[in-house]
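Apart from one protein chain that is not included, each protein chain of the complex appears where it belongs.
Moving on, here comes chain A:
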Amino acid sequence: MMLIKNSLLSILFMFSVSAVADDRLDVDPWEGFNRAMFSFNDTVDRYALKPAAQGYKAVTPDIIETGVSNFFGNLSDVGSTLNSALQLKGEDAGQSLARVVFNTTIGLGGIIDVATPMGLPEHNEDFGQTLGYWGVETGPYLVLPLLGPSNIRDGLGLIPDSMVDPVGEVDPIRTRNQLYGLRIIDTRANLLAAEELLTGDRYTAMRDAYLQRREFLVNDGKVASFDQDQF
């Protein structure tokens, strides 16, 4: 009797392991390439980005850091306005537009986020989410060089996102590049705390975190399906 029970458990375990492996294959069929690219990005991050971000955090007063983050957040609200409209979210589009207007004017060019306390919540929308809203599948998981975790859908979405990025309109080019650089450091600095949460295989942890985060954003925080039997 005991033997039969153990055999059944073994079979069940084998099926469950096989299902996990299949799921992984479904979302990450290019794992070999992605791991290589992840390793490259990780090296760049370890020797360049992370030290720069740590240095930036160390020497910059918190109030300046907040101002810089607010400034770039205000610029990203431009894309959120457009993408909310493309997702037929009229209220979100209006609120994002109002955020840009008030943060740019009363908020001194976006350095101060006056919109949030005024009752205008931030709506983080990009073109990848817009494609997701209209039913475009994510496609395989993809680690982009320097840009990091993505997928086919979101990777393609970066092209229109860059076209509506106000930083791209800055002239002269030197100032534009300085802004790009500052934004990268600001983004990386904001991820330093989150990085502490990654444990085990960093590649797998980052991939799963990215996929869950994107699903969360596309569904606006709503769980698409919940299977109680899994618990």
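A few notes on this one:
Just so it is clear, a contact is a pair of C-beta atoms (placed from the backbone, for glycine too) under 8 Å apart; a residue touches a chain by one contact, two chains touch by 3 or more; residues count from 1.
Just so it is clear, contacts and distances are computed from a predicted model.
Comparing "Porin", "Aspartyl/glutamyl-tRNA(Asn/Gln) amidotransferase subunit C", "Ger(X)C family spore germination protein" or "SAM-dependent methyltransferase" against the UniProt entry of the hidden chain yields the protein name "Porin". Only one of A:Phe38, A:Phe102, A:Tyr141 or A:Tyr203 touches the absent chain when the whole complex is considered: A:Phe102.
Here the missing chain is touched by one residue of A:Met37, A:Val68, A:Leu120 or A:Ile185, and it is A:Leu120.
For chain A, the residues in touch with the chain missing from this view are 90-91, 94-95, 97-98, 101-102, 105-106, 115, 118-120.
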